[in-house]
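Note that one protein chain of the assembly has been removed; the remaining protein chains are unaltered in position.
Take a look at chain A:
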Amino acid sequence: MLSQIVSALGVVVGAVIACSAYFYFSNKILDLALPVKDGDIRAASRNLNRRALVRPWLFIGPALFLLIVYLVYPVVATFILSFYDRTGLQFVGLANYKWAIGDREFRQSIFNNILWLAVVPAACTFFGLVIAVMTDRIWWGNIAKSIVFMPMAISFVGASVIWKFIYEYRGGNDVQIGLLNAIVQTFGGTPEVWISIPFWNNFFLMIILIWIQTGFAMVILSAALRGIPEETIEAAVIDGANGWQIFWRIMVPQVWGSIAVVWTTITILVLKVFDIVLTMTNGQWQTMVLANLMFDWMFRGGGDSGRSAVIAIIIMLAVTPIMVWNVRRANRELKGH
């Protein structure tokens, strides 16, 4: 424990020093290489211009380098690997893609992922918006907001462990220690093994992510709602609009941009969902999703780099359009201001 802390501290301090040293000394070297002397004005101004050209690259260089090494190269390597066999040595063409289309588990994962995409972003945004609007009106709104936001601080695995106890099932006549089954039993129902009911168990897993992410949606949307000019709402009230109409016709259109941001952010998160499924079911009882399937093929049982690469590429392809749209929309908004 102590040695980990010491080495972590060492890395943090060392990295900060190394970064500062890099910027300081590279700048110094640049200044020395392209001197600005008082005597020759033309040379000095030329050197100044050159410095201005080189300096950004000098500063952005390390980031660019890391981006290529840790992002661009792996993507290219993964793409190439997806055309090779399990060992990554034998070229097999499109065989891995063909396999993916025909594989039952793969299709199951796609179906489950679509299910997640349809439910989780919508539910998070909806609950986040509703909670944001409602908590604005009450005196204990900030306390309520803090409570809703709190699950954000819990890791996905930690949250899954908490929810495992909510879905816990005890057989026979044992006392149910799972919250959900305890409630069901109190009202005279029969306890169920919730996470092993095919199809519906997907929703029980989604609830965990909704529980975590609603706080995020709420915070962003709450800030956006504050930005709505009071006059528009007042005008609507004077015109005789009821609460429902104010919400849908006045508030929602004005925070539309923020809703889109929240929605797309959570959509990207959902495409990568992994920890919850791994902790709760590991894809059993037909809850497999793409990220878990990829992990399964790569790290369980010898490792099939070809097939897991195919799945990784598919996840990336699914995420990319949403990313592009998000970035473009953000750019457009920036230009508008």
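Some observations on this one:
The rule is simple: contacts are C-beta pairs under 8 Å (C-beta built on N, C-alpha and C of every residue); 3 or more make two chains touch, one makes a residue touch a chain; residues count from 1.
Note that in this section contacts and distances are computed from a predicted model.
Per the UniProt record, the absent chain's protein name among "Hydrogenase maturation factor HypB", "Cytochrome c-type biogenesis protein CcmE", "Carbohydrate ABC transporter substrate-binding protein" or "sn-glycerol-3-phosphate transport system permease protein UgpA" is "Carbohydrate ABC transporter substrate-binding protein". Checked against the full complex, the candidates A:P56, A:G93 or A:G171 give a single residue touching the omitted chain, namely A:G171. Shown as candidates are A:F79, A:W99, A:F149 or A:F247; the residue that touches the absent chain is A:W99. For chain A, the residues touching the chain absent from view are 99, 103-105, 169-172, 174, 192-193, 195-196, 278-279, 281-285, 296-297, 300-302, 304.
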